[in-house]
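Below, a portion of the complex is reproduced, with chain positions unchanged.
Note that the chains are named A, B and C in the order they appear, and that numbering of residues resets to 1 at the start of each chain.
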C-alpha cells in the first residue's frame, strides 16, 4: 500500500478508467483470505520477504494442516514451531516435502532454497537440556536461508570448553546464545566476540530458576554491551532476529 | 592471543631467540594498565574495534577525568554515559575536544570520525519523557560512526502519527524503539519493518509501570518476531547493538 | 429494602395491621432460598436487572444442574461459564432450552430474549489463541441482550489488518479487546476509537508472559486513556461491563 501503488490508482481515476467509488473499494481490497478461524496474511510474507510461520500449541492437527498447506501453496518457505507429532502427521498427508525436525519440534517446508544470509550464524548452548531451544533457533535460521554452526554444552562453569572453541565463535557474523539457570553464558560470549549476540533464556533449571525468570533477568542485565534478549525458550525469535541481521 | 601470535612465539623459541621461560612470560603479558582502582583494558578496544565507554555513576569527577583522559590518549573515540555536569567539568579541563551532550547526559570525544555504519539507524520513542533514553542511543550510535535519524513522540495510542512517518522507518537498516508504560511500540514498529528492532524499555510511567518492569515484560513478550530487548533505560546498549549490526 | 418498602412497613404498623415484632421479622425476611450448599440470591437479579450467572469450576455436574435449573425457573436468562461437557450434559437433562456454546465453554438459557443494549458491542482479539476468552465475552454480552460483532486475529504486529477493519470498530458503542503476550492491542484500539475500551489480558503466550501477568501489566499501564481492565482471561467480566455500558 505504498505511495507508488496509490499514485497508480489516482492515475487510473484521472484517466477515467476507474470511478472514484471503485478506487476507494480497491484501496480497501487487501490481500487477505479468510479461513473462518484465522486470517492468513500472505501480505506479510510479501512485505518482509520472510517465510510464513505457524505456532503449533492450541491448534488441532486438522487446523494445523489446513493452515500449513495453504501457506505452502504460496511458494515460499513455511515453518511450524512447537508442533506435536500428531500435528506433523496431519501436515504430512497434505503437504509433500514437509519435513519434521524432531529435536526442534518443528515442521519445515522449503519452497525456496536460496541462501539469504551473508555469513554464518553460530548457535551456542550452555547445557544439553538447552538443546531443544537451540535447535529451534537453528531450524529457524536455516529455513530463512542461513548457514548455521552450533556449539553445545559449553556452559560457564567449564570456561575452557568455550575458550577452546573460540575460533568458531570468531568466524560468526551473528551469535545466538541459549542458557538456563543463571543465564551467564551470553555475557562471557559477548565479551569474546565483536558481533551482535542474541541471548535466549531457557526454562532449564530448578528451584529459584523460576521457569527461566532468573536467566532472563541475568541476560537483560548483561554487562556485555553487544547482548540483546528475546523471550524465555524463544529459539524461534532468536533465529529470526539473527537471520534478519545476517541478511544485511 | 590468537593461534597466529602463539605460533610466532613458538617460532621465536625454535629459532632460539626466546627462552621457554621468556615465552611463558610473554603469554602472560597482556596489555593492561593498572590505574590502582580499575584496570583500563585497551585490549578490548583493539579486539572489537569499538570506542571505549565509561559508566558515570559512582565515580568522582576526578576519577572520571583520569579514566577519560587516559582513554582519549589512545586515539579512538570515548563515550561517558550517565554523567553529571560536574563530571563533565572535570573532564573538560583535561581533554580538549570533549563534548557534552546534555539531553543524553553523555560526554563524547571523537578521535576517529570515520563512518563505520553502512546504512541509517532510526531511533523511535513513544513519548517526550522517553527522549533522554532515546538520545543516549543516538549519541552512542553516532560515536560509533553511524548516521542516525530520530522519530519522537509517536506512541501507539495515536497510531496515525507513526504511520505517517512510515517511510522514514522503511529506510532504516536497524531500528531502535524506546517506550515506557506498556511498552507496546516495538511490536507495532516490528510489524511495519523488515529489519531488526532493538527495544528499550524505559522507566517512564507511573503506578503499575514499576519503574520499567511492565514495559520490559511487554517487549520481551512482543508478538513481532524481529524484536530483541535490552535493559530498562539502557539507551547505550541499544545504540551499541544497533551500531554492531549496521557495521555488518 | 429501599425507603419506600420500609415506609410501607411502618404504615402497616401504624394502622395496626402488623405488630412491631412482626415488622422486625419481615425486615429480616429477605428473598433467599437455601440450597444447603449455596444461597441462591434471586434478589440480585431483581436488583440489577441482569441474568443469573454460575461459575463452573469446582461444582459437580449434579450441583451445577441443581443450581442452573432452579435459576432457570425464575424466568430470566441464565449463563454458566467455564463449564465442562459433563456439566452441560447434567444441565441438559433438567433444563429444556439450555444451549451449549463450546468455543466459549458456556451454557446459555434464554428465558428473556429482549434487547437491552442500545448499540453494538465489538469484541476484538489479537490472536487465534485468544478466541475462547473473546467468545466468553461475546456470549455474555449476547445473553444480556446485546448485538455483538467480532474481529479476530488482528494483533498489533500486523497493524494493517486492524486498520482495514477500522470502520467496524468506529460503529461500536463499546469495544472489548482480548490479547495475550504483551497485551498491546487495547492501546492501539483505544487510540482509534472514541468510546470506552474494556481490555482483557489473556493467559496466552509463553516464557515471560507469566500466564497473563505481562499482558495485565501492559494493559493497566496503557497510554490510551479510554482503556480499563478486567482480570486475566475474564471474558465474562468484560462482556458484563460492556453490556452495562451499552444499556445506558
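In this text, a contact is a pair of C-beta atoms (placed from the backbone, for glycine too) under 8 Å apart; a residue touches a chain by one contact, two chains touch by 3 or more.
These figures come from a predicted structure and were not determined experimentally.
Chemist: How many copies of this one chain make up the entire complex, given that 3 are placed?
Modeler: Whole-complex copy count for this file comes out at 8.
Here is the rule we go by: only the chains that are shown with their structure count from here on.
Chemist: Averaging the CA atoms per chain, pick out the one whose centre lands closest to the mean of every protein CA shown.
Modeler: So the chain sitting closest to the middle is A.
Chemist: Give, as an integer number of Å, the spacing between the C-alpha centres of chain C and chain B.
Modeler: 49
Chemist: Can you check how far apart chain A and chain B are, centre to centre, with Cα atoms defining each centre and the answer in Å?
Modeler: Once rounded, the distance between the two centres reads 25 Å.
Chemist: Where does chain A touch two or more other chains at once, residue-wise?
Modeler: Residues 216, 231 of chain A touch two or more partner chains.
Chemist: Show which residues of chain C lie in contact with chain B when the two form their complex.
Modeler: Residues 126-127, 155-159, 163, 181-184, 187-188, 190-192, 205, 207-210, 213-215, 217-225.
Chemist: Of all residues in chain C, which touch chain A in the complex?
Modeler: The touching residues are 128-129, 131, 152-154, 158, 160-161, 164, 206-209.
Chemist: Quick one: which bits of chain A touch chain B in the complex? Just the residue numbers, please.
Modeler: 3, 47-50, 53, 118-119, 167, 170, 173-174, 193-196, 198, 216, 220-222, 225-231, 236-238, 240-241, 244-246, 248
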